[in-house]
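Left out: one protein chain. Kept in place: all the others.
Let's turn to chain A:
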Amino acid sequence: MYGSVRVLMKVLWAQLLCGWVLGSELTFELPDNAKQCFYEDIIMGTKCTLEFQVVTGGHYDVDCRLEDPEGTTLYKEMKKQYDSFTFTAAKNGTYKFCFSNEFSTFTHKTVYFDFQVGDDPPLFPNENRVTALTQMESACVSIHEALKSVIDYQTHFRLREAQGRSRAEDLNTRVAFWSIGEAIILLVVSISQVVLLRSFFSDKKTTTTRVGS
């Protein structure tokens, strides 16, 4: 009986530990004059990192604010393009971080953020892990950490590239639009100049001869 209970508990541990959120990475659109807040319950002593980057929109800046469960502001920056903030949770409770685009009147912004809470859970729910890692295993762990930072750099590179690409596409449509517009304005103005000039002379036909003397 105890044997099967133990097996059941091992399975439950495995379920729990693999179900734990390693970190939340989201990209969302922030309309103008809007504020979007996210909340997370954190245990005291956990090391957390909040990283954000503005992907598209206006001057690529946003206000960010991080508060602890009692409302004390841990991090507050106005009009930042990209930043990373690491802190250790001093209290148990709900931490709140908000992104605000309230200073902008008509530009939507796309914001990416990555909120990492604690370390990754272990691959195996090894409760009786008393021996140290072998050389192979510690090599695997260091490669894993290095690859994680490669993926992180790739993400940031992708976001910067998305920024550049959206600006280039914007420029492309604007160039087409304004070139056609200017050509039309040019034609309209030159034709109306001639028409207007003609109208000056055709009305005052009788009066010009008298002014000349």
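The definition used in the following text is that a residue touches a chain if its C-beta (ideal position, glycine included) is under 8 Å from a C-beta of that chain, and two chains touch if they have at least 3 such contacts; residues count from 1.
To be clear about the criterion, contacts and distances are computed from a predicted model.
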Candidate names "Trafficking protein particle complex subunit BET3", "Transmembrane emp24 domain-containing protein 4", "Transcription initiation factor IIA subunit 2" or "NADH:ubiquinone oxidoreductase subunit B8"; UniProt protein name, chain not shown
"Transmembrane emp24 domain-containing protein 4"
What residue numbers in chain A mark contact with the hidden partner chain?
2, 5-6, 9, 12-14, 16-22, 24-29, 36-43, 110, 115, 117, 123-125, 134, 136-137, 140-141, 143-144, 147-148, 150-151, 154, 157-158, 161-162, 164-165, 168-169, 171-172, 175-176, 179-180, 182-183, 186-187, 190-191, 193-194, 197-198, 201, 205
